[in-house]
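Only one protein chain is missing; all other protein chains are in place.
Just so it is clear, A, B and C label the chains in written order, and each chain counts residues from 1 on its own.
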Amino acid sequence: MPNNKTNKFAEVYSVLSNITEESLQQLSTSEQPLATRQPLNMYIKASTVDKRWQAIDCEQAKPHLLDQSTIDSMSSYQKNIENFIGTVKLPVGIAGPLRVNGLFAQEDYFVPLATTEAALVASYNRGALLISEAGGCSAMLLNEGVCRTPGFAFETLIQAGQFVAWATTQIDTFTDITESTSNHLTLKDLKINLEGNHVYLIFDYLTGDASGQNMVTIATNAVLEYITEHSPTKAKYSFLDANLSGDKKATMQSLNGVRGKKVTAEVHISAELVKKRLHTTPERMADFWRMSSVGGVLSGSVGVQGHYANGLAALYIACGQDAACVAESAVGVTRMELNDDGSLYASVTLPNLMVGTVGGGTGLPSQQANLQLLGLAGNGNARALAEVCAGLCLAGELSMIGAFCAGHFAKAHRKLAR
Amino acid sequence: MPNNKTNKFAEVYSVLSNITEESLQQLSTSEQPLATRQPLNMYIKASTVDKRWQAIDCEQAKPHLLDQSTIDSMSSYQKNIENFIGTVKLPVGIAGPLRVNGLFAQEDYFVPLATTEAALVASYNRGALLISEAGGCSAMLLNEGVCRTPGFAFETLIQAGQFVAWATTQIDTFTDITESTSNHLTLKDLKINLEGNHVYLIFDYLTGDASGQNMVTIATNAVLEYITEHSPTKAKYSFLDANLSGDKKATMQSLNGVRGKKVTAEVHISAELVKKRLHTTPERMADFWRMSSVGGVLSGSVGVQGHYANGLAALYIACGQDAACVAESAVGVTRMELNDDGSLYASVTLPNLMVGTVGGGTGLPSQQANLQLLGLAGNGNARALAEVCAGLCLAGELSMIGAFCAGHFAKAHRKLAR
Amino acid sequence: MPNNKTNKFAEVYSVLSNITEESLQQLSTSEQPLATRQPLNMYIKASTVDKRWQAIDCEQAKPHLLDQSTIDSMSSYQKNIENFIGTVKLPVGIAGPLRVNGLFAQEDYFVPLATTEAALVASYNRGALLISEAGGCSAMLLNEGVCRTPGFAFETLIQAGQFVAWATTQIDTFTDITESTSNHLTLKDLKINLEGNHVYLIFDYLTGDASGQNMVTIATNAVLEYITEHSPTKAKYSFLDANLSGDKKATMQSLNGVRGKKVTAEVHISAELVKKRLHTTPERMADFWRMSSVGGVLSGSVGVQGHYANGLAALYIACGQDAACVAESAVGVTRMELNDDGSLYASVTLPNLMVGTVGGGTGLPSQQANLQLLGLAGNGNARALAEVCAGLCLAGELSMIGAFCAGHFAKAHRKLAR
Partner (left out) sequence: MPNNKTNKFAEVYSVLSNITEESLQQLSTSEQPLATRQPLNMYIKASTVDKRWQAIDCEQAKPHLLDQSTIDSMSSYQKNIENFIGTVKLPVGIAGPLRVNGLFAQEDYFVPLATTEAALVASYNRGALLISEAGGCSAMLLNEGVCRTPGFAFETLIQAGQFVAWATTQIDTFTDITESTSNHLTLKDLKINLEGNHVYLIFDYLTGDASGQNMVTIATNAVLEYITEHSPTKAKYSFLDANLSGDKKATMQSLNGVRGKKVTAEVHISAELVKKRLHTTPERMADFWRMSSVGGVLSGSVGVQGHYANGLAALYIACGQDAACVAESAVGVTRMELNDDGSLYASVTLPNLMVGTVGGGTGLPSQQANLQLLGLAGNGNARALAEVCAGLCLAGELSMIGAFCAGHFAKAHRKLAR
């Protein structure tokens, strides 16, 4: 044991020990004028794009972002970006065929995955083939709904109560108003939460084949305008969303309910197949599940799972989904057990898949191409896409956990990533 | 109140009411042979890419994914993808200039953002200009570290204790082994956690300018092999990672510690500037913060913030970062307060930025171009990139919260997204 | 920086460094016969109590536990304890009068608090008087419900779906069965959750003026027996509760919903009164709220509050409530704000108050006396008791936060606790 008192506090120094008075002065604000102020412009014209490149002043980067293919097709990005300067290209690999036996998805799918991380496609591909060889995974859409959660602040609890009493009489009107904003939107439920003199109204919607964040924003804004005008009890202030919706973040609320689409998928795999393809045993994979579930619990994760984010990010990017939703979608529960007959049981449950087959980036050329490749472009396909997402995550969990159990995980990364 | 008992359980029906015995049979596994089995291939050759397209059999998609630019440059993706079939293109817009006064980042940055979601770049751009007009944000890297957490199962607590007693004598050896696997890696800390007869070793590393997941995997695998061979107390089984690392998921552990890089950024903005650019007041933004923080707490999120995921996903994709890490990076704490002089205080703290300026996808052509555009390509720049990420998130919080306070949020989305 | 590699890992040693091979051997099981095997006995007779004391063999302890008052009244404990050996005495202090203006509680209450911790009653008393001087707190019961959550495991997702489809047709029967087990019980809601091939049925009940854990256990057991017998799809195994109920633990599910009774309470206090009684300002208390809320978020607590557990534990013990429920009840949200007129706004919201005025320990002599003292003994009073709990917690938050703001916290503990 060190006998110097200070030594035992070594950790204190590690973090911030290099900070000096001088370096801290770098953090001061500066009044120096900004070299360039680039006004926002949502129209994509060659001349404005050129002006931006002049402002940026980085010629070496230009040909890689504003290549000829991009120049030829740039008008197609008109409604999806502002301050356009070019495109970034991500390589796409396919995993599969992945056989999904779902309520809505019932095919052998080639799944396009866009990633820059070596070994990712290989791992998902291995899992997909394993599932297919086992006869496919079962998949079931369990629930749907996207909410917006306006918040209202009152002076007193009495006023908050009066407001709630009024709001509960307006539900038919709320339904009419919200549903008039889009043909694709249904008001599914309204819940109310009080915290002191604050009231949260939780408007929960169905949004057809769109993931629907914009749709529910516009619908809720319409109903908020009505409330602001007609409520006999006036709020001190109110906001369109008071952060109870789970938008763009992992939450316990979505884990134990639904946001977007909730899907579960499962597969039974014989011990022989586990041995042949994963070089391990169902027993060991069940061992891993027990230990890693406790590991997840100790880390304070939302749900317990391995790496849903890898597959979801790659699929979302490839297929024009909102990639920021990986933050909320990559939660859920993976479970692996040893069946009585010695085979492996594996399931995933994802309560927060934010996917759509229309709207957002789904109509852009290469994104639409990936949805076509899946056979899931356009209306009528969002639920099937959600079931495919679950099947894909199941494939990824099987492959990664198999690699951990066989001791091959590092080897795969060393081989593919170098 | 409905007088029929069943009516009050309406919710039960909403979820699963359409499930029929017939539809459930669709979930059965199928022994039907798979049409195509696509063997994994990590080499990108024209002939293998062609074979894949024949297997996929979706001609309409091909020109959008395998366009001429992609064909010309496809060898550059060799080390980043398997089963390559083409590229997906995401439009890139620029936000800024964003002035960052950091320990490591000290420039006016044009930040490239790749997204398919309308209004995103516009919103971040607005926030970035506001920060810059206010003299820039202060930013401070607070901590660094990436861990791998192997798990060891023993028969008894006694054995677990014996193993721990041995492990604590081996730290110099562990340091030598892990640091020999890479010139860029330092073993920063080792912690030990026991849960019954399970032992977790938490190896925490510094990884230079790479985000480092592969590096720590390979280092920990090396030390695991040493442990397996030399520990006098043999584990029943062990795994390279037992899910205590927080890899690819939002965790409370990382929120209250660090994973990757921990950065905080802040800005003070005068009431005049808030009024001029956001059309609201510091008071109202402080009101929003209080209500939305409680909203976040009630939803069970990891930290309380607005939409870090939007900016991070767009920056990560543009700059060749691992987009799946959005799942873990998009956590932290946003805070807004009214200063005594009537101005606005705003800060963000992100403990889990997984960014690098070398390795991964950072060397791919268009990704490297975006890093060059930021002035942060290559060695020596990872810490600055992390500070820019924090500044960007601060910009996004200011703009979104400003829009909620001014009642403009839905309008902006309606205008830009339709 | 220390130049010895090992030094930086000091923390490793601190935890387990004293463990030796020899000390570990103490953990071995021992076959040595047990000196005494004390058979369970639920009847309280002098002779069996004597036998227990002979077995325990600790004469010095006996007079303090089995004093004359206890001997005289021991038959009254017959239905509340097994293996009875005496009583433990906790001192009771009163806080108040506490004025509560609630939907159900509308009195000036003297609140009995049983604790062995110095300064606790003094602190709650100070807060209660402050609230009363400000005209009392408003309090509102917001929701009620106690659930039991049996779990069912099936071979496949298909069977799980079949089971759910059947269960949704049985709701009237479930209602009849559960409600036939007690005159005081109502089946309020049934929800269903699937995770792979596991099905959770969430039976949510109202339990009158009892806190109701036993009532819902017996009701759910009855319905479980019916399900086991009549479900056409047989579960591999099922359990009366699969840990989704939140029983005896803090959960995010209860925080954002209800378990037991959900109540909110608020008070507005003038700056003068804050100054006079707490020796600080509303501004500083709002400052504390902001910082401590973020502190709570960073610590990963369930909700953000100060010390609800102190008041609830003391009230629960005094009034014959289930003290173990402090684990679940002591969660919620405290909020303090500066009003526009310079006064203080303070509120608490507790979603998980497990209280009753009949059943459990409420009928025991001294516990019943404390409920009488509150004026809340017997039927018809549980909702008012819940509102008093919220008012009490509000008093405790005001007093503690006031002490932190005035810098008096340590002084009070030093003075009273020594």
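The rule is short, and it goes like this: a residue touches a chain if its C-beta (ideal position, glycine included) is under 8 Å from a C-beta of that chain, and two chains touch if they have at least 3 such contacts.
All values derive from a computational prediction rather than experimental measurement.
Asks: Pick from B:G127, B:G212, B:G300 or B:G320: which residue touches the chain that isn't shown?
Replies: With B:G127, B:G212, B:G300 or B:G320 as choices, the missing chain is touched by B:G300.
Asks: Considering the complete complex, identify which of C:V146, C:I227, C:V263 or C:I317 is in touch with the unshown chain.
Replies: C:I317
Asks: Write the list of chain B residues that the hidden chain touches.
Replies: So the residues of chain B touching the unseen chain are 1-2, 7-8, 10-11, 13-14, 17, 138, 140, 142, 156-158, 161, 193-198, 252-253, 256, 264-266, 268, 300, 333, 335, 345, 347-349.
Asks: Could I get the residues of chain A that touch the absent chain, sorted low to high?
Replies: 5-6, 8-9, 11-13, 15-17, 19-21, 24-25, 27-28, 156-158, 161-162, 164-165, 168, 171-172, 175, 188-192, 194, 252, 255-256, 290, 293-294, 296-300, 303-304, 333, 335, 337
The rule we apply is simple: only the chains that are shown with their structure count from here on.
Asks: In terms of residue numbering, is the interface formed by chain A and chain C classified as same (over half shared) or different (under half shared)?
Replies: same
Asks: Could you say which residues in chain A touch two or more other chains, in rising order?
Replies: Residue numbers touching two or more other chains: 11, 14, 138, 140, 142, 193, 195, 198, 252-253, 268, 300.
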